[in-house]
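Below, a portion of the complex is reproduced, with chain positions unchanged.
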Amino acid sequence: MSEKLMVKGNEAMAEAAIRAGCRLYFGYPITPQSELTEYMARRLPEVKGTFLQSESEVAAVNMIYGAASTGTRVMTSTSSPGFSLMQEGISYIAGAQLPCVFINVVRGGPGLGDIQPAQSDYFQGTKGGGHGDYRLITLAPSSIQEAVDLIPLAFELADKYRNPSLILADGMLGQMMEPVSFSEFKDLSELPDHSDWAMQGNEGREPHKITSFDIDPNKLEEMNMVYNEKYKEIMEKEVRYETTQVEDAEYIMVAYGTMGRILSNVLKMARSEGIKVGLFRPISLWPFPYKALNDLIKGKKGVLTVEMSTGQMVEDVKLGVNGEIPVNFYGRTGGVVPTPNEVLEQLKQMIGRGE
Amino acid sequence: MSAIKTFKRPNALSSKEFTYCPGCHHGIVHRLIAEIIDEFEIQGKTLMVAPVGCSVFAYTFFDVDGTVAAHGRAPAVATGMKRARPNNIVFTYQGDGDLAAIGTAEIIHAANRGEKITTIFINNAIYGMTGGQMAPTTLLGMKTTTSPYGRKAENEGYPIHVCELLKETGGVAYLERVTVNSPNEVRKAKKALKKAFTAQIKGLGFSLVEVLSTCPTNWGMSPKEAMKWLDENMKKEFPVGVFVDKVGDEK
Amino acid sequence: MNENILIIAGFGGQGVMLMGQVLATAAMIEDKHSTWLPSYGPEMRGGTANCTVVISEEMIGSPIADTPNSVIAMNIPSLLKFEEKLSPEGLLIINTSVVDREPSRKDIQVAKIDANKIAEDIGNLRVANMVILGAYVEKTGIISMESIEKAFERKLTGKKAKLIDMNIKAVKAGMKAVRN
Amino acid sequence: MAKYYVEIDKERCKGCGLCIEYCPKNVLSFSDEFNSKGYHPAQLHDMENCIGCGFCYMMCPDTAITVYKEKEKVETR
């Protein structure tokens, strides 16, 4: 690990990707993630990598498709509207089973919206904003250090399952600075070369075909069953979450990413007032930790889900809680970030209502 | 061609039968590309990107590593491949709906960047696979299922001239429009394709060959009639010829 | 939680962002936890920019806060916008060279400093921000001068390295100016 | 005994007639039989006059044609 450095989230994520062995980046500028693109433009040539600014996000996602189909470690980053434009391409990438990493530094929506932090792209990331039965391995860091640590994992999971990964961040994580230490540079010779399936030239072997297409529905269903088996395995093995002071808690707060770290303040404030509350923070949004949450809430009095949206993850929380105890929701949206005080207020009200 | 005057299926083609309609020019162009891959001995390092269109199956017709891109995005996909593996030969194969409608931005910027890829552009003035809708290259007055009263400049605008547009971008190394309407034209087309691949092999930049082609099925003609119609109508609108040549002549 | 939450606000060109970064970096050098969060977006252009710096002994949850315990106002709009947010007993530092107004609240401590003038005396108007940083450090004692110097060495590298001395001078001048 | 021979893959042939159309010697024609796709494939009806120009090969969209010199196949790459 490197010494601690004060780094902007966007730049830290870019550096982490490079240290994870990513030497190829395609992307298009958009606030609040542009510093990531710009860092790559500066840094990649220094490490013999290739940076290319695409003409659009539609082009970017298809460049990713092309690069990933050669088995090369590759990534892109964008923010909400840009990620929407990538949906067709992402569906193709998932269907063609290509490993690659996406970063969505979410901003307020819908439409042009604004450029402030938000969590209103949860459905898009976890349920599939594109067409068809596919999933993205979706990881949500709550600090720059965690982002830097999750990025190599995102690449490894993408390779292991031949499935795209998504880092779901937000404008605050992208724009803020905090101390972070980086892992060492990955030895490029250790990267999987994927020569068993990738398009690298068929000298001395049968040609490799990369596709999400089969005109015969039975064959296409077989392809879907292959994805589905993967997804089942991922749901079993790759669930990640963090709990804080849940053991003696009567109430559980659930939040992810930036909201999750802010709730750690609320937790301290509430506990200092003697309120028995705990925090459940999903790190993998897909696969969502349904079972862990369900085990956790046994015997608790209620759940408060807090999001920077009008309520998206709360549906997964309800699926996890499965009607066993009340699930409440508090959210701000459009780029407004709930402050610890207002969330504490909500928590007290909910307890007051005896939920 | 090999010393002895003998003609047989090139090795770069897989054994699959083409899915094209009787008399469709897609098949002729496929064979020419395969012949060149054989002659340049690049089969082992060639990557092909098929479009969405009647040639969507093309990635299975060539015995090289292949994929099919999202509709219109083949140049972006090829860009991703070539940037990842500069030593491979990458070519895309696209129809006029794929390249000149939905894929307009991708082809123009790939050409402008001088991506070292080769694009084979089949201009049959119509959307074949989806059943004969209007293409950007559909001629004025031509009836299609989405211009049932004939294409009118007033409402649908004019046939797009892809080579004329692309010649205005900086990165093009070779650009020619050809036909495969007779044995002689087939020979010319092959020469053009050879130069296009040479441009990539020499790393000179982007290369594209536009082939005016028939779609007997959706034109509602016999293969013979279709070729006559192409001669009499398409060549007028889309004059054949070399637009850019930074390759020069081989000795 | 004994977190120090500081908001620094001023015009785009006044270097408020760098001030915050130097402070947060210095805190990191002292193995404290710190976060720096800027306002961002096109509205910064011409308009006012600000950043929030949180320094704490513990892990920092929220990098934003509704009630900062210190505010540095480099121009009038910033004073109007942030004075009210300040926590009771909070510290308000005003750059009087630009802000020719009195704060309205009485329940806070106020430090005034003629930063531009002091900076010009040192020989460069552009270090007025560091003069004020000095005032803040003096008033709060949150960070040692030594850590500030180390922070400069990290932030001002390459061509900018030669500016380090002048910046240190500015910080010290700021500290002196509010010492009493 | 002819110098050239044109072999037509009946199953690949879709009966488009381009080879017939462009054969300078009119040695090709449609056969009456159906192939499994329901097409009448082309056939060489007049081997004697085939000059091995390869026009049929060049125009065939379905790579159904192979042109040989001499009776016995000449290997080519």
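Residue numbering begins at 1 within each chain, and the chains themselves are lettered A, B, C and D in the order written.
By definition in this document, contacts are C-beta pairs under 8 Å (C-beta built on N, C-alpha and C of every residue); 3 or more make two chains touch, one makes a residue touch a chain.
Remember, predicted model here, so these are calculated numbers, not experimental data.
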Overall stoichiometry - one representative per chain kind is placed in view: A x2, B x2, C x2, D x2
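Everything below uses one rule, namely that only the chains that are shown with their structure count from here on.
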Of A-B and A-C, pair with higher C-beta contact tally: A-B
For chain A paired with chain D, centre-to-centre distance based on mean C-alpha positions, whole Å: 59
Centre-of-Cα separation between chain D and chain C, whole angstrom: 87
Per-residue overlap in chain C, given as positions that touch at least 2 other chains: none
Residues within chain D bordering two or more other chains: none
Parts of chain C lying in touch with chain A, wherever the complex brings them together: 1, 21, 24-25, 28, 33-38, 40-41, 59-66, 154
Residues on chain B engaged by chain A in the complex (per definition of touch): 14, 43-47, 49, 56, 59-60, 62-70, 73, 76-85, 88, 105-106, 109
Contact set on chain A toward chain C in their complex: 4, 6, 31-32, 114-116, 171-172, 175-179, 261-266, 268-269, 337, 339-342
